[in-house]
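Quick one: the structure is below, and I'll ask about it shortly.
Every protein chain but one is kept in place in this view of the complex.
Chain lettering (A and B) follows the sequence in which the chains are written, and residue indices restart at 1 in each chain.
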Amino acid sequence: MTWRVAEVVKVVPETPRVKTIAFDVPGWPGHRAGQHVDVRLTAEDGYQAQRSYSIASVPDGTRVDLTIERLQDGEVSPYLTDELRPGDRIELRGPVGGWFVWEPAQGGPLLLVAGGSGVVPLMAMIRARTAAGSNADTRLLFSSRSWEDVIYRDELERLRGDGLTVVHTLTRSQPSGWTGYARRVDAEMLAEVGPSPTELPRVYVCGPTPYVEAVAEALVQLGHEPHRVKTERFGPTGG
Amino acid sequence: MDPLMLDGNAIAGLLQEVFAVEMTTAIGTCNTCGAADRVGALRVFRGAGIVMRCPHCDNALVTIVEDGPRVWIGFAGIRTLQVTI
Partner (left out) sequence: MPPIISRGFRGRRDDAPSDRVPPGQYVTRDFPVLSAGPTPHRQLEQWDFSIGGEVDEPRRWTWEQFRALPSEEVTVDIHCVTKWSKLDTVWQGVSVDTLLDGVETAAEYVVSFCDGGYTTNLPLDDVTGGKAWVAFAYDGEPLEPEHGGPARMLVPHLYFWKSAKWVRGLRLSATDEPGFWEVNGYHNYGDPWQEQRYWGD
């Protein structure tokens, strides 16, 4: 598996801090929902930095979309979100990760628990589900700081129904009139939103490490089998 | 729990380059506590090199040191590794 050249096709803002960058990657072999790529940037003097980003898009020829959150103190994400223009090139390696994947043929019930930009691989799963015409019982519990920070907000509103439930929790500020959850994900919320352990759901949790740890522990406390809970932790390096 | 810790997914690309097979679904057995886990579920730390630790007992299972194309893999704590080729 080698490094491939990826050319920027377009840059789409999602939220004030998040952009989706669409790449054209000649020779792209296709990918599965949940997989990610390693991105490598090389400066003129040879200095290199590398980060991992989840693939947001469904397989579509040579097209690979990455949704990237601009981290204030980041070394790579500010470059990717501030600098990249159509025609620019980076390198990427992948697709990688065969464990944190979901295929429509696996069916549901599916519980997807996202923390901030951890929604990206889970959105890839939701998009794959839609593309396959699946109506598997799928529930997304999505934690964001505020309504403005909800990535893919409008698309999620449109996709609701046909077995897809989307529940938001907004942890820092809520729009006036908000009647939804306004706190961090906990066992009580997971019990209210998710399928019960007896339904044997497949569970995917993705987000910053402390979020994933807290959610995974709560799920096990609720009685979910640890081996049915797959986790992907985004560290401070963004990958 | 350490906020800096990642999991095996974070180094899936590196592992695939080294082992030429999908590694996050491989199962490693810890030689200290005997637990068997998917590599994707192992705890990954980035120090001077990469350390993969048992999520149950923190034992260092695998270390990876990279110098461009030269890679050293230490299997310090793995008793057995099961892969699908």
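FYI, a contact is a pair of C-beta atoms (placed from the backbone, for glycine too) under 8 Å apart; a residue touches a chain by one contact, two chains touch by 3 or more.
Bear in mind the structure is a predicted one, so any value in this text is a computation, not a measurement.
Student: From the listed residues A:24, A:88 or A:103, report the one that touches the chain absent from this view.
Tutor: Hidden-chain contact among the options goes to A:88.
Student: Can you list where chain B touches the absent chain?
Tutor: Counting only chain B, the missing chain is touched by 1-2, 4-5, 43, 45-49, 51, 53, 58, 60, 63, 65, 67, 70, 72, 74, 76.
Student: Can you list, in ascending order, the chain A residues touching the missing chain?
Tutor: 2-3, 5, 40-44, 47-49, 73, 75, 79, 83, 88-91
Operating definition for what follows: only the chains that are shown with their structure count from here on.
Student: State the interface residues of chain B toward chain A in the complex, per the touch definition above.
Tutor: By the definition above, chain B touches chain A via 1-10, 12-14, 16-17, 22, 24-25, 38-41, 46.
Student: Across the complex, what residues on chain A touch chain B?
Tutor: Touch residues, chain A against chain B: 1, 36-38, 52, 93-94, 96-100, 208-210, 213, 230-237, 239.
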